[in-house]
Structures are given as structure tokens and as C-alpha cells.
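All protein chains but one are shown in place.
Now for chain A:
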Amino acid sequence: MDSIPLRDGGLFRERRFGVAVAIALVLVLISTMVPAAAVYPPAWKLPLGNMLTTALEFLVEHISFITRAIAQVVQAPLVLASGLLANGMEIPFGNTRIELPPLSWAGIAGAVIWAGYYAGGFRLALLQALGCAYLLLFGQWNGAMLTLASVAVCVPVAVISGLLVGVLAHLRPKLNTWLLAPGLDIMQTVPAFAYLIPTLLLFGFGPVAAMIATVIFAMPPMARVTCLALNQTPVEIRELAKMIGCTERQTIWRILLPSVLPSLLVGLNQTVMMTLNMVIVASMIGAGGLGFDVLRALRQLDIDRGFEAGAAIVAIAVMLDRQGVAIAHLARPAEALRSRRWVWIAPIGFIIAMTLLGAEFGWLQNFPRELRFSTGGVLGDAVRWINVNYFDTMEALRVFVLSYLMNPIKIYLTTTPWIITLGFVAIGAYLIAGFRLALLSVFAFGFCLVDGLWDKAMITLYLCLSATVVATLIGIPIAILAARFDGLYRATTVAVEVLQTLPSFVYLIPAVMLFRVGDFAALLAIVAFAITPIIKFTMTALRAVPADLIEAGRSMGCSKSQLDRYILLPIAFPTILLGINQAILFALAMVVITALVGTRDLGQEVYMALTAADPGRGIVAGLGLAFLGIFIDRLFQAGVAGLQRRSHVNDGIGYEPVPSEVK
């Protein structure tokens, strides 16, 4: 029986499958006989969190004078940016103080519209104008400018550090495999709240700590894009660099990096969006800005204000993203800025002119209050109306999902003895991806177990799994439908792109408004956030199925649904799995945010550690989340790779391997 495993039940005939079943049975037996194997005794808990806290406190005591000094220095550009954009500045001048107003709204709006026109033509200019109009008319300008100031300061730091790390990862592949890549993984999967605490302790409460946390969060995509783009440059380009006698530095900075500039710009755009996302979250711990406005409104159950500020976040996200995409599509962005100076001199001049004029005409300085309007309670009334009139329907939905999907998963995960869950996961990982991944699973789950976080980890998994199931059930049909029609496909692509740029926090607002706090609102928010990768991956994969295969299906007389069932979906399946993988990772990231509305998962542990200023506890819970995320990611990647290996068809076309070793 040397058949390929997993096919035709081949796996079930293999010996390792039998062994796995035997081990599983033994585990079940043990769990019934040994109480400690069912419920982990609290006395066995490792005081890892306390140790970390003690270590950090020692650190804070002895080096915080350095870090606080750094904070003072780092604060300067931040104060300058927020002063220019939102707050105005006071400059000591002899005995008096000169009060400088912030830059004129008219000047900034004009510059933004100009940038839109230059990079994306009339349509983008219109979008930017509408966005500015919304921010101004609804009184969100100041909050938006505060947010923008943080973004403007964080992005250069994140981009430059990401670029350097990416170059290093490209030059030193071993360092990358063993240190940089896992480091970036952890930076992206540990929830930001977790490292906010130590940064708060070290750098003091306020915008600087938020800024550092933001950079940590937003740097990895830039580093990854840089490294990937450099690794993918054609061998010939690298040979060219050798042949014209470039030094290593010239090769990187004058040949390779400029030639992958379009990819780098995509990375830059991602970094901007991640920064925005994090700035919104961080504003809750004292940076100020739109995120803080939304959080305050949510806490006061002020639906109108919450919605307006939330929409402002959406507006600013869309504006930044579309601008970034447009710049990335310019033919020669760097040269365009260098050779045509008026492109950036003109708008700067305009801003200065408007600000100077603002000293004379007050309405140019502060947007006239009379012109502002608000939804004025309309939205709040609407939501109340929905809640009153459709309460039964919504309640029925909520109870249905809770009792038939969520609670069963929750009860299963929280009541099953840990040794069975852990053992089954490890065996599954072994069967799918081999021994190393089984080890990783034991490590990830074991980490949560010995730190006394088992129950919270299970709640986290329960929320993620429920949300992923719901998101898959909704997302895949949408994607199949969208992939069928060109117009719908384009519209969905744009919608998904826009949704993906929105800061995760935004998704909580409508869910909480309609369903109050609790697991179901959390589920909805997670589903809304996690559904985009499923739709995107599925849709793209279906569209990417080779035309000749579709024609083959048609010529056999397949109906549309048969085409989906027998040809499109099987071929797209590995990519769809990757989409689901992304959805789970998105869900894990969102779980932390949903802790704000009172779920009892690892996110809540992190959040409570934040309020208790207990860094060790937060970091441990954050690492637990990160390890779970990394394990799930590796498991899916390995599974997909296995599937692709299995379906790989040798195309039989001879090719000459170009010697890849380049000196």
C-alpha cells in the first residue's frame, strides 16, 4: 500500500494512524483516572508572569531615567506635529510667549485635495474633498488631525526601521530564519496591549509609549515586504550588479531597492494603514484622537457621537489608503517628486498662505461653528427604534446562534480535560504536518496551561472558532457569487479592500450598538473583521482557475453549479484554506479588541493587566495568544503545502536551471 497518504483513505490504512488512535484512547483513560490530567491544579502554576513583572520593575527602577530621557527627545517631533496640525504651539520668546495657531484647515484640505489630484486625477481629488468635507462639517477635524499627527510621526520611524530590518534579513538569511522572521511573527501576533504595559512603565504614560507600541506593530509588514521583494529580484539583476562592479552597499541601495520600489510602496501603504489602526487603539491610553472619542462615546452609550467619530476613522482610513495606492501606481514616483519641485512646493506654500491669512480672517483658521452639523440624535433614535421594534427578531437570532453554535463549542472546549484537548491537537498536528508541528502545538497549548491561562485560552479559541465558522459559512457563498459576475467581482474587490483598511476597532461600534456588550456582539465584530480575507482569497482563487480547465468543464456539459463543485472549488481549495487561516489570525487579533466589550478570554487578561499595570501578566497572556496564532498559522501552511504537493502536476516542459549561486 504505497499510495499517497490522505487519498482514498490511505491515511487510515497507515500504521501511524493506528498508533495515533491508540494514544488518544490512552489519554482519555488517563483523564478519567487522574484528576490533575482533567483540571490543571492551580498549585502547579508557573509564576512566569510574576517573575517577568519583578524583572521589569527592577529594570524600570534602574534604567527608567534613560528611557524617560529618550521619551523626552522622542516627544519633540510628536509635539511639533500635533502642534502644527491640531493644537497650536506656544514658543517662549524672551519674557513673552508667542502663541502659534495650528495650520489652517483650508490650507491642509487644499493640500490634501491637490495631492489626490496629482496622484489619482479628478476622481481621487473628489474623494479627498468629500473626506475633508465630512471631517469639517461633522466637527471631527481636530480629532482627525491629532490622529494624523501621530501617524505622520510614526510612519517614517516604522518605515525606516522596517526597511533596515528587511535589508538585513535579505543579506543574512540564517539570521532571518532563526531570529528576525520569528521575531516579526511575534511582534505581529502579540496583542499591542501586552507590550503597551512595559513601554508605559519605561517611557511614561502618554503619547510616546503609544508611539513606540505603534512602531513595533507597524514595522513588521515593511520589513517583510522589503525582504521578500529583495529576495525575489531576478538573478540576472543581481548578476548585473556584480558585473558592473557594485559594492554590496551599491547593490542594495542603487540597484536592488530602487528596482523594487513599487513593492516597497505597497509595503509603505500597509505600514500607514497598520499605523492608523494602532494609533486608534493607542489613543485609548492617552494619545488622544479619534479612537479616544469613539471609546468615550461607546462608554456613554452616545450612539451618534460614536458613529460620527467612527465614520471619521473610516473616512481618514479610506483617504490615506486610496492616496497611498495612487502614489504606488505612479510611473516613477521618486523622480516625479525630485524633478518637479512644484508638486510639493505649491501645496506647502498654499498651507502657509492660508495660515497667514487665517490670522486676519478667523474663519480660515477655525472652521466656522455655524456650518457644522450633526446627525443630532437621528442615529441614536434609529438604533433605539430598531432595538424596540425588531428586538424579538434580533433576540431570536442571538439566542439561536448562541445556543446552537457558540455554547456547544464553548462547553466542549471548557469542560474537556486539558490532556485530551492538548493530546488531540498534537496528534492532529502530527498527522497533518509532522513531528515538529506537534511539538509546537504542545508548546503553545502547554504555555497557556502552565501559566494558568487554560480556561481563557479555551474561551479565546471558542470565540475564534465560532467566528471563523460563521465567517466561512457567509463568506464563501458571497465569494462564489462575486466570482461569477465581472461587475460584482470588481465591486466586491473594492469593498473588501476598503474594509481591510479599516481599523479593527471600528467593527465593534455597530455590533455593540445593536446587541449590547457580550459574546454575541463580540462574535459579530470578529466575523465582520475576519470575513474579508475569506471572501478575498476565495474570490481571487476562483478567478485564477485556468481558463482551459473551465473550458474543459464546459465542453463536458457542466452546469454552473457543477462547474463550481467539480472544477472551480477543488482547484481553489488550497487558497481558500489560506483565506480561512488568515481569518483565524484576524479573529485572534480582534479577540483582544473585543475584550473592551467584556469577553472573558486572553484578550481580557491582557486588558486587565493593562489597567492593573501588571506587565508580566499582560506579556504572558499576550505571548499565549501569539503562540496559539503562530501554531494555527503553521498548521494551515503545512496542510496547504501538503495539498499542493499532492496535486502538483509535472508540466513536463524542460527548463534549464540557471546557476543560482551568485558570488
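Methods note: contacts are C-beta pairs under 8 Å (C-beta built on N, C-alpha and C of every residue); 3 or more make two chains touch, one makes a residue touch a chain; residues count from 1.
Everything that follows uses one rule, which is that contacts and distances are computed from a predicted model.
Chemist: What does the UniProt entry say the missing chain is called, choosing from "Glycine betaine/proline transport system ATP-binding protein", "SSS family transporter", "Ubiquinol oxidase subunit 2" or "Catalase-related peroxidase"?
Modeler: "Glycine betaine/proline transport system ATP-binding protein"
Chemist: Which of these, A:R97, A:R123 or A:K242, touches the one chain of the complex that we don't see?
Modeler: A:K242
Chemist: I'm checking contacts with the chain that's been left out. Which of A:Q72, A:Q250 or A:N389 qualifies?
Modeler: Counting the whole complex, the residue in contact with the absent chain is A:Q250.
Chemist: Who touches the missing chain here, A:N231, A:S259 or A:Q637?
Modeler: The single option touching the absent chain is A:S259.
Chemist: Which chain A residues would touch the chain omitted from the figure, given the whole complex?
Modeler: 234, 236-237, 239-240, 242-247, 250, 254-255, 258-259, 261, 331-332, 334, 654-659, 661-663
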